[in-house]
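Beneath this line is the structure, given in structure tokens, with notes to follow.
Missing here is one protein chain; the remaining ones are kept as they sit in the complex.
A, B and C label the chains in the order they appear, each numbered from 1.
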Amino acid sequence: MTKTHTVSIIGASGYAGAELLRILSRHRHCTVRGLYAGSSAGQSLTGAYQWQKEYAGLQYEEFEPSKLADSEAVFLALPPGEAAQIIPSLSHDQLLIDLSGDLRLTDSSEYETYYGRQHAGALTSKAIYGLPEWNRSSIGSSRLISNPGCYATSAILPLAPLLADGLIEPDGIVINSMSGVSGAGRKAALELNFTEVNETVKAYRVGDHQHIPEIRNALESATGKKTSFVFVPHLIPITRGIYTTITASAASMLDPAKVAESLGKHYDDDVFVRWHASAVPEIRNVVHTNFCDIGFRVIDGGKKIVLMSVIDNLGKGAAGQAVQNMNIACGFEEGEGLL
Amino acid sequence: MTKTHTVSIIGASGYAGAELLRILSRHRHCTVRGLYAGSSAGQSLTGAYQWQKEYAGLQYEEFEPSKLADSEAVFLALPPGEAAQIIPSLSHDQLLIDLSGDLRLTDSSEYETYYGRQHAGALTSKAIYGLPEWNRSSIGSSRLISNPGCYATSAILPLAPLLADGLIEPDGIVINSMSGVSGAGRKAALELNFTEVNETVKAYRVGDHQHIPEIRNALESATGKKTSFVFVPHLIPITRGIYTTITASAASMLDPAKVAESLGKHYDDDVFVRWHASAVPEIRNVVHTNFCDIGFRVIDGGKKIVLMSVIDNLGKGAAGQAVQNMNIACGFEEGEGLL
Amino acid sequence: MTKTHTVSIIGASGYAGAELLRILSRHRHCTVRGLYAGSSAGQSLTGAYQWQKEYAGLQYEEFEPSKLADSEAVFLALPPGEAAQIIPSLSHDQLLIDLSGDLRLTDSSEYETYYGRQHAGALTSKAIYGLPEWNRSSIGSSRLISNPGCYATSAILPLAPLLADGLIEPDGIVINSMSGVSGAGRKAALELNFTEVNETVKAYRVGDHQHIPEIRNALESATGKKTSFVFVPHLIPITRGIYTTITASAASMLDPAKVAESLGKHYDDDVFVRWHASAVPEIRNVVHTNFCDIGFRVIDGGKKIVLMSVIDNLGKGAAGQAVQNMNIACGFEEGEGLL
Partner (left out) sequence: MTKTHTVSIIGASGYAGAELLRILSRHRHCTVRGLYAGSSAGQSLTGAYQWQKEYAGLQYEEFEPSKLADSEAVFLALPPGEAAQIIPSLSHDQLLIDLSGDLRLTDSSEYETYYGRQHAGALTSKAIYGLPEWNRSSIGSSRLISNPGCYATSAILPLAPLLADGLIEPDGIVINSMSGVSGAGRKAALELNFTEVNETVKAYRVGDHQHIPEIRNALESATGKKTSFVFVPHLIPITRGIYTTITASAASMLDPAKVAESLGKHYDDDVFVRWHASAVPEIRNVVHTNFCDIGFRVIDGGKKIVLMSVIDNLGKGAAGQAVQNMNIACGFEEGEGLL
């Protein structure tokens, strides 16, 4: 098999960028052409890459749009704000997958409220929300994909089937998430210093996290239901992984078999969403994978349900899902490079 | 100052027992007379204790009721079930503080449902629930104190003021907690092996944890309100500490000043409950202390509130609170040994 | 490609067993036939395996020699002592790879001193020591392979080239190692409880660890040099990985170029040993791989050298190396399933 599909990564020196490189290196159809990074431009790859002969010569380059001329797919793994500045300069003949969040909200005032900066404008309307399990056919014909947020992915996947099937009330939902520290990005920051994070927990952006409108919009778009929920993210001392625990009220008395039926109906043909009627999800089962595992408990005699989901924030929550989207958009097997 | 108050610890080789010894060793009025342990009986103290001259001679002893004759206070730091077997054999002239949970529920069927063993019977009705901030005067005149559970303490303290003052709806509350591993006790168990716990998160006993009836009863007793809530505990990879995040609906539009007023009214005279109108609690601020820190966010335009609390599960969640209770019952300064 | 090579794992429920299953599942020539476990026999696979459809039906079975009839290769991932009891009952037409340590020492008194149990006898003389980089041709024609110990692998690989080339003194070597907790095996043990291991470090078996004779014998066999060294292992709070730091005296004034030349000569054709003339090894670069990374510093004006090596104790230190050995013995590509 020849590797005929040429790809480039902009923002290659961050954690999502490094994970993209790791996945694409074992992808049977892809050759990584360019690795672009800002402050790391001109530097060799570090970490495990410097020990590996085939990467020994590689360097991060300064990005210029013209360098992408022969790339068939481009991944943008930049922080929010930086991506929006680059995207307009890119040719849209190529497949472009943006991991930044800059294309996730079409409403400019919503973006400005939650992201605290100017909206990317009309471009956002052209981007397809890259959640394959609920949007596969649109992704297949798209050239501009907005890759979902990590918390958003972990919340939408367990909620959407039950909402779509009318099993739970769309209001009064409570979403609590715990994230590993790599979710905050690869950067020098006192609050991410090991000593500040280890052996402690801290909630943050309570009630105003930027994934709140993304979850709300995606749930409405996937299920037709307007929802209201409280979302509280927490930083916990692990490197990778998100645990999301959701409490919702039953629309009418729930029984576990109906929940299982709903999850099965929506996900049994999906490679990357696994659900279990009795086991409780654990982050370690999905770390370094593109899986989302979903478990549940029907409690209070059928009046309430607790849904639990886990993903790797750099896998299904970022780079893994981005490659899954590329596979769909390019007609490769959906799991190529990811299994 | 002479140390004239003699105390003993039953179950001294566990984590709560060791923490009791640590606190009581610096208590200006107490002398630790006996350290009783089951499987460790006959062994010397381990860990830091074996390096410290004044403990070098000490051994755990096999427990017999007669050995407590000259102890003025006795702490039971045994697992549930074991405590219930011992308590009836003890003289109740002494102050007895039970950390096991066996005396926390007066309703035998409730106990049997949640603890999965036989109830300790009528004895439980004589025990005072040792949550000083809501029960101080009863504790002061009690000889049998049931020390609260760790999760329960972390949930009741933030909720009780707002419930008592009618600021939040008593129904539809969602309580999510994350606990360090020492909360599971000092024992050999595969699921507590470092490799099984590190770099992962796992919810457990979703909807059926034994602290559920304890929280419900204590809230009703403290505030007169019957509540309904969902409680989900999670095990996270830290040694000590609990983080509890609670979502509740406002009774009528909430403003942050009213929440602050309520917390201030109930807790400003309490040494060990600290609250903050803007800072978010962090576990590391309370580890190795007897403090409970409470923070909050009023969100959704005043319709919802998120309360966050942190304690050290071995401090305010076990040994610290037990000593606080002893201090109250014995007329010592409430913070003696704890500040 | 059809998977025509049938393999079985005895001791499949431990950490090395689970890692073997993970590697063999992606091996293009192997089908895993039987998973044998003692106390877990009759149980379904847990952890990530229970979430994965293709493993959903699998169970651990009780081991009986007859069940191996159609297995072409058998991995024994049992604790020392248990393996020795089983090996004599096995047919030696099959390729047998023992990870236990029971076949590593041919001298019975040495085994009894360091392992504290009876030696497996003459069988040990038939076993080939499975360190491919120094023993590849013997492995290729062997049917009984003794897989090296994790610490031993991490110490032998950096030392052997410099000893073989006469660059360092064979006496006065000091080897300090730090190991993650999975190295102690998957078991319930108080000293492996998260709370006992987290946020601390502890040396153990100082000067009498069972890998001492293994290192000494393997170095002599590989290089013809009798060595003397002190070996001190430490337990540190990480899940996987070994860091080994070795100090040795130069035979004559060393310069870094000679060290690089020696490492290059011995390892540049090896896929799984990587060395670097300036970068310092880090455990995270080799976790979940079969690599051993080696770095060094020549200090004190050429009189001393510090060698540093890292492996994943479950990868190159156990399951990875075992599969590498099978690949060599079966004529597969050496890196199959491992890259």
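In the analysis below, contacts are C-beta pairs under 8 Å (C-beta built on N, C-alpha and C of every residue); 3 or more make two chains touch, one makes a residue touch a chain.
Just so we're clear, the structure is a prediction, and the values are computed from it rather than from any experiment.
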item	value
Which residue of C:G172, C:G224 or C:G264 touches the chain not shown here	C:G172
Candidates C:L58, C:A189 or C:V232 - the one touching the absent chain	C:V232
In chain C, positions touching the absent partner	172, 174, 176, 178, 199-204, 206-208, 228, 230, 232, 234, 236-241, 243, 245, 247, 249, 280-284, 287, 297, 299-300, 304, 306, 308, 310
For chain B, the residues touching the chain missing from this view	47-48, 50-53, 199, 274, 276, 279, 282, 284-286, 288-289, 291, 293
Chain A residues touching the omitted chain (full complex)	15, 180-182, 186-190, 192-195, 197-199, 237-239
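Keep in mind that, in the parts below, only the chains that are shown with their structure count from here on.
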item	value
Chain-chain pair with the highest tally of contacting C-beta pairs	A-B
Centroid spacing, where centroids are CA-atom means, of chain B and chain C in whole angstrom	45
Interchain centroid distance [CA atoms averaged], chain A/chain B, Å	39
Interface hub residues of chain A, defined as touching at least two other chains	199, 282, 284
